[in-house]
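Report on the structure given below.
Of the protein chains in this complex, all but one are displayed in their positions.
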Amino acid sequence: MTSNINNEKQAEITSAETDSSRRNFVFGSIAAAGVTIAPGVMLYQTANARSLSDFSLKEGASSKVRWGMLVDTTKQVDWNKCVEACNKEHGLNNETHSRDDQKTQYIRVVDVKNKGTGHSMSLPVMCQHCESAPCVDVCPTGASMKRDDGIVLVDRHRCIGCRYCMMACPYKARSFVHEVLSDQKENTPRGKGCVESCNMCVNRIDNGLEPACVEASNEAIIFGDLNDPESKIAKLLKEFGGKQIRADLKLNPGVYYKGI
Amino acid sequence: MRLHLNLLSLAIVSLVLLTSMSSVVASQDSLGPKITIQQTSGEKCILPPEEMRRQHPDLLKHDRIATLREGVRAKADGGKLDGSLKQCVNCHAIKDDSNKYVRIDNDQHFCVSCHKYAAVSIDCFQCHRDIPEGGGDFHTLSNHKGINYNAVVPGTYNLTVQDMANIVPEGYSDDK
Partner (left out) sequence: MKKLHFLEVEGNSLGYYAFLGLFSLIALIGILAAYYMEHNGHWVTGMSNQVIWGTPHVFAIFLIVAASGALNVASISSVFAKTAYKPLARLSGILAISLLSGGLVVLLLDLGRPDRLIVAMTQFNFVSIFTWNIFLYTGFMAIVGIYLWTMMDRPYNNLTKKAGLGAFIWRLILTTGTGSIFGFLISREAYDSALFAPMFVIMSFSFGLAFFILVLMGSYKYTHRALGDYMVNRLKNLLGVFVAAVLYFVLVYHVTNLYSADHRGVTLFVLADGGIYTFLFWVVQIVLGSLLPLALLYGPTGKNRTMIGLAAVLVIIGGMAQLYVIIVGGQAYPMHLFPGMEVSSSFYDGVVASYSPSLPEVLLGFGGFGVTLLLVTLAVAALKFLPDSLEDAIADPHGK
């Protein structure tokens, strides 16, 4: 984000995007109408948002990047706001038949208490986007997959709903859709018979925005590129350190916690 | 036992033959009922209708792999990918008499109308949204990219003025 090369690349992407957006107005008069009602809303990106990511929309996810998060559990925030934002972003919690233990949760607030000292704390737990992800290894069809930039997600076009990935995940990060769904969010397709989990708001990241929970966390969660030593997250990790949950399993999750 | 099996298979074969014959006879009368595809709001699709009719499954399949698995969100020239189901739905959404978008359980739904006619089942919409976001009426107000969660009070999210400000790029003016 700081290097010149990156800035140039972004500028190029931004202008290409803008051009194409204009060209693509032929896509429909809905879009054209949109311009008159609310000028510019069909344009894709603010310069500000774009500068968040340094990879190309055209080239796709790059293995030079490893997206990650750093959760500061010492900050006094209402983690439920993150859950709320996640549910909103992905249209979750819309099951009508499922029991509570059957409903999807991408992110949950876990209360941890040390019986010895009596110390307790809360922290949000979502898919930890493991580098050696067991859910990816066990999936028979390759539906459970890791993008080059480290984001783990389910390709629902391939998922057969065997739930082996759920058995394999040490963080209980995955949910199975137990019923027919409708009225999904257009950026988060999800439906009966497939497994799903936090996808780090891949739709937002690819468009230069931060994940919903990060945005709702009042800066208690920092999102960024773990591979870029200049990124905020990398600097914070370097300076203050951070721990991964169940680091003993050596899965190298992309989500770090401070204060656990 | 042997005899029974033989008889059974004979019965099955004749049944299959009979059914196929009757459908041939039916289709000779006319080439079946004509289908009317609803005119939708889009001015021009990415390809002429004849080509879209043939190629849309391949376009969608190709680009779904690129987008989902590889994270490619734009064409080499920076333009939008062709095979975006979201975009298909946004242009081809059809409204009923009460000016509401018809959903996937309605025969008038653009995809359904044709797929039903062709007797090809689709399962796209078991997961994908079937109509434009926000019920459609306000969908042009959203850039489909994201909302600002800093402003979210749990349970009461509404599009705020600040969201709008975030959405509209700086220095944008109407006459561009």
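First chain written, first letter: the chains are A and B, and each begins at residue 1.
In the analysis below, contacts are C-beta pairs under 8 Å (C-beta built on N, C-alpha and C of every residue); 3 or more make two chains touch, one makes a residue touch a chain.
Model, not experiment: these values are computed from the prediction.
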item	value
Options A:Cys194, A:Ala220 or A:Val255, residue touching the unrepresented chain	A:Cys194
Residue ranges of chain A at the interface with the undisplayed chain	95, 97-99, 101-105, 108-115, 125, 134, 136-142, 158-164, 166-172, 174-180, 192-195, 245-246, 249, 260
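FYI, only the chains that are shown with their structure count from here on.
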item	value
Distance from chain B to chain A - Cα centre to Cα centre, in angstrom	25
Contacting residues of chain A [partner chain B, same complex]	13, 16-24, 26-31, 33-47, 49, 55, 57-61, 80-81, 84-85, 88-89, 145, 147-149, 151, 153, 155-157, 180-187, 189-194, 201-204, 206-207, 209, 212-213, 215-216, 218
Interfacial residue positions of chain B with respect to chain A in the complex	41-44, 64, 66, 68-80, 86-87, 89-91, 103-104, 126-130, 132-133, 139-150, 152, 154-155, 157, 164, 166-170, 172-174, 176
